[in-house]
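Omission of a single protein chain aside, the complex is shown with its protein chains in their original locations.
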Amino acid sequence: MHFLTSNAPFIAPQNSIQKMMLWVLIALAPGVITMIWQFGFGVLINIIICVTTCVVAEASMLKLRNRPILPFLSDLSAVVTGLLLALALPTLAPWWIPFIGAFIAIVIAKHLYGGLGYNPFNPAMIAFAILMVSFPKSMTVWMLPHSLLPENAQFSDALSLIFGQSPSQSIIDAMTAATPLDEMKTQLGLSLTVEEIQSRSIFGGLSGQGWQWVSAAYLLGGIFLMYKKVISWHIPLGLLFGLFIISTGFYLFEPGVTPSPLFHLFSGGAMLGAFFIATDPVTAATTLKGRFIYGVLIGLLTYIIRTWGGYPEGIAFAVILINMAVPLIDHYTQPRVYGHK
Amino acid sequence: MRLWRFNGGLPSLAEHKNESVNFPIETAPVPPLLVYPLGQHIGNAAKPLVSTGDKVLRGQKIADAQGLISAPIHAGSSGVVTNIADHLIPHPSGFSAPSISIETDGLDEEITYVPHDDFRQLSTSELVDIIREAGIVGLGGAAFPTAIKLNTQNKALHIDTLILNGAECEPYISCDDRLLKERPHLVIEGIEILLHMIRAKRAILAIEDNVPDTFKSIQDAIAKNNNPAITAVQIPTIYPTGGEKQLIQTLTGKEVPSGEIPADIGIVSTNVGTVHAVQRAVIEGKPLTSRIITVTGEGVKKPHNLEVRIGTPIQTLIDVCHGYTKHAERLIMGGPMMGFALLNDEIPIVKATNCILVASKEEAITEKQAMPCIRCGLCASACPVSLLPQQLYWFSKSEQLEKAEALNLFDCIECGCCDVVCPSHIPLVQHFRYAKSALKVQNHDKHLSDVARDRFEAREERIARDKAERAERSRKKKAALKSKPAKEEIDAAVSRAKAKKQKPTENET
Amino acid sequence: MSFFVLILLFAAFGILLGYAAIRFKVEGDPIVDQIDSVLPQTQCGQCNFPGCRPYAQAIADGEAEINQCPPGGEAGIAALADLLGVEALPLNAENGIEKATLVAVIDEETCIGCKLCIQACPVDAILGAPKHMHTVIEAECTGCDLCLPPCPVECITMEPIAKTLSLWQWDKPDVSQKKAPS
Amino acid sequence: MDSYSKILKNGLWENNQAFVALLGLCPLLAVSNTVINGLVLGLATTLTLVLSNTVVSLIRHQVGSEIRLPVFVLIIASIVTTIELIMNSYFYELYLILGIFIPLIVTNCSIIGRAEAFASKNPVGASFIDGFGMGLGFTAALVILGAMREVLGSGTLFANADLMFGDAAKDMVIYVISDYEGFLLAILPPGAFIGLGLLIALKNVIDKRLSKPASQSVSLSMDAKKA
Amino acid sequence: MSDYLLILVSTILVNNFVLVKFLGLCPFMGVSNKLETAMGMGLATTFVLTLASICSYLANQYLLAPLGLEYLRTITFIVVIAVVVQMTEAIVHKTSPLLHQVLGIYLPLITTNCAVLGVALLSVQEDHGFIESGLYGFGAAIGFSLVLVLFSTIRERITVSDVPEPFKGNAIALITAGLMSVAFMGFSGLIKF
Partner (left out) sequence: MSDSRSVLIKSGWVLGLFSFIGIGLVSLTYSVTHEKIAENERLFILKNLRELVPGTLHDNDLLADTLQIAQAKEFAGKHPVTIYRALKNKKLVAIIAAPTAPDGYNGSIKLLVAIKENGELIGVRAVSHHETPGLGDAIDTNKSDWIHAFNGRSLSNPPIRSWHVKKDGGDFDQFTGATVTPRAVVKAVLKTLQYYQANHSNLAKIDG
């Protein structure tokens, strides 16, 4: 009798990319829900545009490149990219912002490098950074959390903003504001103290009204991801550790004019970045030691950009800057192999 | 006893031992034809001692060791040597290799053995000779000649610990377990022989903690034997805890330095089956002609452990297990993690064979559908050797083999852990096997080209020297000629030259 | 006219550089050894140089391209490109094509023992005395074909090297992503 | 000896300094944010290339290897400084916009590259043509990249034309997209890199189309060899 | 002291010579295929750039300015640089043949590395003193080497990636440089003008 041959191991694999991506999507759910609760349906519109564009772009690129479409589409990585990009964009961005962003993420940052697994830079963050430098005006218009919205602002106003007809300037001004991070930075620049700044309405207990809950929801999702072993603790904790250490240092050194470490941890994209963005396996360091270093470096750089740089939020730039150093980090943090010194 | 933990591994691999482990070892019948590949151990192939038509008896040496690292082969039953020629061998290459075929006569006549009731009377070197002559090689997988491993005095190595590998960490396989359940006293006696030989202070018998009843029976046997140097230890069930290096790390916390052997850190480790074979060879004087093998999988009707004569074609074993089921898809020699698939069932069992897995479609996947590596690092977390499989893969895939080698490719034990956990379903181990073999070929080529360069340069030098000498000679001659222009000499030279020129033409006709 | 100062300065620079060219003159070129060590040492001359080392010298001098050695093949070119930090080129078809290494085998029945092949073999891989049949030492033959033309009775053939288990290579898994994983 | 048209084609397409040899990148990327900037710098570079190639070719036998490089850069620098002074006096505002990149023509790698690789080994006529071809190829690259970045980045074409052609050219400015917010990336540094990358990819696609019949047989034989 | 630090931060990160100021791009693209070569090139450039910056400062301060020959600045600087480079090359060739082989045609090309002349000219434009000129050159070179090394490690990874055919080689390398430049924009604003 004759038999088929193939090579060991013969045991069926226990894991798949699709499963990992699915866990990421599930872990993002609390954050998404909180975002929608706090900032309204603009978030949802962003998500729909980003994810759809990402998936369509992914399929077209696969077709163009003559690669099988179904297995790569069903790995869900394009969906994750789209969702993460959507969550990073301002809630009132006009519709073409998520559209262009998603296109850049999938086509330029991902498929020009060969698609899944080959891109050296985090696609969603590249898209975010390019949008930020290209359309700074549209990229800095954030909606107020629902608790601060004036009575007269309607969902339809948000819609019309997103789809291009400007409602009256007064409504725009009433609905929008700089993010807490942005506000903090701008006002500190005007020599106000942290206390004075934080007494304004957009600030809440930890960081910003609404923002702190969103961050907490991401933290929850992140812990779930660690529990499911989709990500290891090294990157997120490294990042939060780095951010915490440097902000504590300056907080103790110059209290009053430096926001507290907790403010830094719970505002902007710190939590989202730590658990979902910096952890993108494709673009992160791969060795355990390397991952911790990678996380810490992102944390430090985030603080530096937030505090002294030109952009109010540094996560995106910090992530892609440290992405560049990943091959070097990996090179210098190889684990000791069994039986070697 | 304190235990250590090696990196990674697979703690939750489905075991599939129950299919075969609950039945006592049966003895397989004598097959009509026994086939002995001459190279069934690490080292040089054996040299045949018989020729076609010779009659042989069970236990008779039919091929002798050749060179230092090699082992003799003995006939498993009486019969007639029918041919010594190429035969399909159990090897992933699917190659054929020189083998001795014996047609059995069904009488199963044996030679007379020389038993040694009290091994303590014998010196280490006498015991080493007995083991070598018995053709014993490691039965745990690598088939390394056991006599060399146990001959530690020879190299003035100080051995402190003897480790008996009863881990049997691969799924499906249960032959060591059955052996320990049924013949614990024989194994213990074998351990005593080894202790006597290598003068180790202690012997540790390691058994995975998923077989408590076996552990109990072995502890009873140890208690009865009452030798304080021997202990049995339960180790956590984590694949590949049975790997020699992992087992050493688990039991002692020590690591075998890369490129060295356990003996260099005072440890000798052997499989329990090997010990059993040693006991038989010393006490009963019987050479290694049979071993215990697990035949299992959904592809056979009655999975089983069998005591099988080495050289028996797989087909015979399947018959003992009541034949194939309709699910039989793949024939695997060894376990599902490290075994290899065979083309057909005429291939014989060799000394290193511990398992025949007749797998169904569900039990053994066909080629994996690989996605790109997403650098998730799960492979590195699973690697018991702390390699970076993902980087090794990038380099082997892109033919940057030297870089893979620099990342310690050759420390990979091919356990398959990385492969199983990879979410991208990349056949990592296959890449590593490819890279290792390609590197070996490259190094061989490099060696050849170095030799060629040396020879070329030597030749160039010689030619240059010859030329210089010739020039020197003709210069001298010319000078001599000038001083004494003898006509006849010139004539002679001319005719000599003519003759020389003609020679080839003559030959041509 | 103050710029004459500059002109003088530049002239001085010229002298300085002339001095440096003499003082730091470099003899010998270790790179040739490195190139030579990458070449397959078949010594076949297909590269149009009388052996591997002359070819190595020519590469180092920039007189030859790196794609002229068929026995080295694509892998050899890649190694050279890597060593020299230049782009790899496809093998120059004028020099021949890459093929599996063979060994020469002398048909001992036909061989007349003329010694011509011995003189042709660049690595002394053929043994034999005049008028006695010759044999090729398989392990030392580089498969360069140079012994074929001189043989007056055409008793030399090139045979594939027998496969051995120790040099057997595992298959490389398919790494192209083009096929649909079904 | 190559025929002149072959040399020209080599400069314009096959060995285009910007797209293939990747030389002279600094000015190429730095001043290609509008067509006019690109055009001016391209012309200045072409002029320099033609002159330097010719001169280098003329003196190629007179200069020993130990001072070849200083002599070459000296020649190039003299030419460039002369051009710079002339621009400075006649196109002052353009000169200001192009800034440091005018003196930096000296170190435009493609100029010294051509001097070394071509002019120092070829006769005057061929060197002249080579300089001309290479210069035009480089200018074309500058203009194309400039057009791409200008349209994407600010929605115009030929902005600042008046600085070069005089006030009459003020009307030359084309507002390709009116009321355009501007894709700033295109005129920022990253846009230059990415734009050139895309253009090179485009050239690769065209090259492939052009050489399809020929290359197919080659690739077939390569495959056969591997099999 | 903090002024000096600012010069370094500015030249290395904020106004990185390669990614922001567009100087020294040819070697950046040309010698970034392998990490080791990139490191070698970085070292060589750092040495030459610092030295050239200082020499140019001296030439400007003690030769051109007193003689009123500022209009000959470009010529003088470039010749000074060419001489410095050529001397370096001769010495490297003699003392480290391997490094010389690795750097290949690029050591002479350092002369035509715009960054070198650029540093000299910009340094004069910004009225730097002696130490500042040296620091400026050094910082520029470190910035150059930093991105060169990072770029080379990424390129090593890209060469084994499944890059679409038309983008293989230079195209994707330039796009990568573009994305690096995007990343470096994150540093903008660190230095206020």
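A, B, C, D and E are the chain letters, set down in written order, and residue numbers restart from 1 in every chain.
By our rule, a contact is a pair of C-beta atoms (placed from the backbone, for glycine too) under 8 Å apart; a residue touches a chain by one contact, two chains touch by 3 or more.
Fair warning: this is a prediction, and the values are worked out from it, not measured in the lab.
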Which of the displayed chains are touched by the chain that has been omitted?
A, C, D, E
Looking at the whole complex, which of C:A12, C:A129 or C:L165 touches the chain that is not displayed?
C:A12
Out of D:V35, D:V71 or D:A161, which touches the unshown chain?
D:V71
Where the unshown chain meets chain D, residue by residue
59, 62-64, 66-67, 70-71, 74-75, 77-78, 81-82, 85-86, 88-90, 92-93, 96, 181-182, 184, 187-188
List the chain C residues touching the unshown chain?
3, 6-8, 10-15, 17-19, 21-22
Residues from chain E at the interface with the omitted partner, ascending:
71-72, 75, 79, 188-189, 191-193
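Rule of thumb we're sticking to: only the chains that are shown with their structure count from here on.
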Taking touch as defined above, what minimum step count separates chain C and chain D?
1
Using direct touches as single steps, what is the fewest number of steps from chain A over to chain E?
1
Farthest from chain C in C-alpha centre terms, which chain would that be?
A
By mean C-alpha position, what chain is farthest away from chain B?
D
Separation of chain D from chain E, taking each centre as the mean of its C-alpha atoms, in whole Å:
21
Counting in whole Å, what is the centre-to-centre distance of chain A and chain D, each centre being its mean C-alpha position?
40
Can you tell me which residues of chain D touch two or more of the remaining chains?
66, 70, 74, 185, 188, 190, 194
For chain E, give me the residues that contact two or more of the other chains.
72, 79, 83, 86, 162, 167, 172, 175, 179, 182, 185
Parts of chain E lying in touch with chain B, wherever the complex brings them together
159-160, 162
Show me the residue ranges of chain E that touch chain A in the complex, using the header's touch definition.
35, 149-150, 153-154, 156-158, 161-164, 167, 172, 175-176, 179-180, 182-190
In the complex, go through chain A and note every residue touching chain D.
108, 130, 133-137
